[in-house]
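Take a look at this one; I'll ask things after.
In this view, the complex is presented without one of its protein chains, the others remaining in place.
As written, the chain order gives the labels A, B and C, with residue 1 at the start of each chain.
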């Protein structure tokens, strides 16, 4: 049986793109929509980001904000570019952002920073596994030196081992500078494995560079309680009158909602409890050249609402798995770079500020969404949209 | 305090976009990268998909395949367009797809179809809550009629109630035709709530259209065991020689990896156990105008590898929360529509076929990724990439 | 190698017990403590409950209460016998019970009743698995008849199938009358499997009576959202003054604790969120001849505290997996029967009332524990105990 292969070469080109479209046999209109002139001009530039290139998909970008943030790294008023095809999303986040700003801004804090890789080792016996685990946990110094040789930006933070029968999972945690860092930690781990192969006191049967213990691109209880990428928290206090004027509800109703929604998360076994982090994060990640697949892990966390003693609303969010960078991935592509410049007010936002802005964005989304569910605007916004009516005000929300 | 607001109007226009860019104060280069001529021409078209529009982000698209599928709805050889900025991703999925095809194709099955909304009701007492729960579970017929009036495509499947003290969560499950359906079920639920308000035997204190029990855009144990959107499974048998030739490893090593990786998922508390569904799904969703935020829920599921009696490899994946549609969302935008036509070989793929292709894509990704982790190609691919070397062969994988 | 075997016979006897003790070679004092006269007299009676009998362990029993309950099945004031060796446990639950009673009692409701068995079937292909799943879900009538022939008390409630690749899990749900029912559903399932073997349209490779899908004796998200055994809820409203007088704290502090404790459960990935159900349930189960291993599943659920509008405290608990019976297991043994009579005020409590009392007990424990953590009595109680001082008042709690 001969299976057709996709035309490839060491260097991608217009001609190859055209050949691929011929192979697809789709209508010229489709080709034109993806392989437009501008996209074709960038073929070489894209070749570090994609294989089997056939063009670009154009995702509309809207801005939300300004959101005022008093963070450790993000400080000031920010507009956030959100790339999405889902109506009402930008409007909802923008409403939340503006309410935060009207309330004087939100606090934000980067609480921890670390990206993990978790190689797995199998042995013949539990005794060997236990011996290896004890040994490996004592190798921090050696592994840190090996790590440093792989990249000037990679720094090993810790080495822990977890034994399960004759298997050992080794958790390596790294700092990765301005990069999101998944590739950096992969290369560092590969170098560590070579070092282990030459020095370990017991020989393993199998060794895998990543044994699925790092939580890479999936929601996990382990990453929720710890950190993957950046752990950030943001909080705001909304005066009672602001809740009434802008969200058309009361702090009492919003905290009642929170209790019910949090327990729904518990009862259905979600990782963390929150209304909705995924909408905003996916849109910001796509706009800013981040790895959109990381939404699977980044969109977990905790939202908490409380009735403050002064009758206002206290709200906070914590996102333990924000994976963002200002270099690497898609951050160097023209339109993605432009979005990073929008966030960074001229220059690219640094990775830590970007992470705190993710928390601020999530907080904005929660306030708008929960407000809409309490006031009844949630259904109304969707109803209007369904009838094709353009939205008369920004008080809308989307789940 | 005056907070600047983003320029808006009932009808979006070039002038408004320009005004927004002035407000952002970013360099002209950034504006040009997003607000290019073609994007500006589509301002009106985008206005049903975005608010506060400032342009489009261009995400490169590569094709993976062909993947041969014997599904209930998808049958034949398919090329899948993947939009991503992460190098090696398309190459890895494409490798997996081709291996499946060389093995004669994968089976795929749509196992269940349903989208839920879960309004929440609070009462004064547990007794009232229990009374309401009994009543509401008997209202299927009435609610189904109400649902039918809201859309010709919406069909109510079931009504279940869950009591927690004086709170009641009501799970409404719907079919939504060719649409992903989140908006459709929101409108149907709003109509049901109006009906409930007029007919329920006990009056609630609060009623929320969605009380966070539906699993919307988050990984949940509840949706994993059930269905959210579409539940699909795919399987393939790879001859031993094919594993050796194309993945450079053995079925024994791959099943050993699977055991270790599955238990890593268990130990770290992931929802489901799998190597990596998020990469492929995010890329396919972005390309095809699906809701990228749904990756948070769709990227959960189960992968299983077994050593077959003939020495080959049996592999299957199950994805219970695939949220896709062939209408609605971004499916009508030009470049997204073009990608749907690539999938559909000329016309748009129907939603059920698209869901089965998601399973096939996930299966392809698992085979390529696990193969690379077993053969050592995983680290090699990343190393080459880091050195800026173009990849000499397709045997690469990416996590 | 000869391995010693434990002396056994069709009929157990004093002589065999003595032989076993000789084999153990332990001091006479140990033998005397377990194989006392009374225990030996009951050798025959115990033989339906234990193998390799060597005597009885004496677990001290204390009473907690009275707790006033307005349930659907339990109505009135109850004393609950708790068997434990952990100091302060009975005192803490008794304090909570009395506070509930002083507040006028708690409401309680049996919300659902069902015990599951989940046989697993493996097939060669996904297609066969899907075919079998469709078939089996249509067999309710036939399976219900088969079930009825195995026991007058067993009633099949539902049949659902879940496909994962070429595997099918079948969830059979049953009512089991006054028995906890695990054995009853095992026998019914065995009969159903025989029926399946003769009638299924596709032949399975393997068939297992229980494939670990039923949640038997383990905490699971699936059982938390559904029911295993009996799902019960209880609630109470404590006037502000009662919280001050008896718990030495305020409703505000207790709700603040609840929020923090609930999110700690979320962050650490517990099944449900609660302070502590295990202490009370384990003690009641051991006293009343229930299956103590079921604590692993029964001790999950949800506690919720709210500040009421009148400044008092609203508290509720929901336990979805209470596994209790008034017949079977250890319920017929003399001292266990006596405990059941204490609960039942002369006769054995029926299973449904017993389940509601489990909810009331859990509620009492939560109030006392959280009260102690808020007032500081928690540490004090333990400090006194550590110094060997008998406790001067009942205001103590234990975790």
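Convention: a contact is a pair of C-beta atoms (placed from the backbone, for glycine too) under 8 Å apart; a residue touches a chain by one contact, two chains touch by 3 or more.
Being a predicted model, the structure only gives us computed values, none of them experimental.
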Full-complex contact with the absent chain, from A:221, A:260 or A:370: A:221
Selected residue (touches chain absent from view) among B:17, B:118 or B:263: B:263
Given A:58, A:304, A:337 or A:352, the one touching the chain that is not displayed: A:304
Option touching the unshown chain, where C:146, C:196, C:234 or C:267 are the choices: C:267
Absent-chain interface as seen on subunit B, which is shown: 221, 224-225, 259, 262-263, 265-269, 271-273, 302, 304, 306
Touch list for subunit A against the chain that is not drawn: 107-109, 111, 125-127, 130, 133, 162-167, 221-222, 225, 233-235, 269, 302, 304, 314, 316-318
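Following the convention adopted for this analysis, only the chains that are shown with their structure count from here on.
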Euclidean distance of C-alpha centroids - subunit B vs subunit C, Å: 39
Contacts with 2+ other chains: residues of subunit C: 221, 225, 269, 302, 304
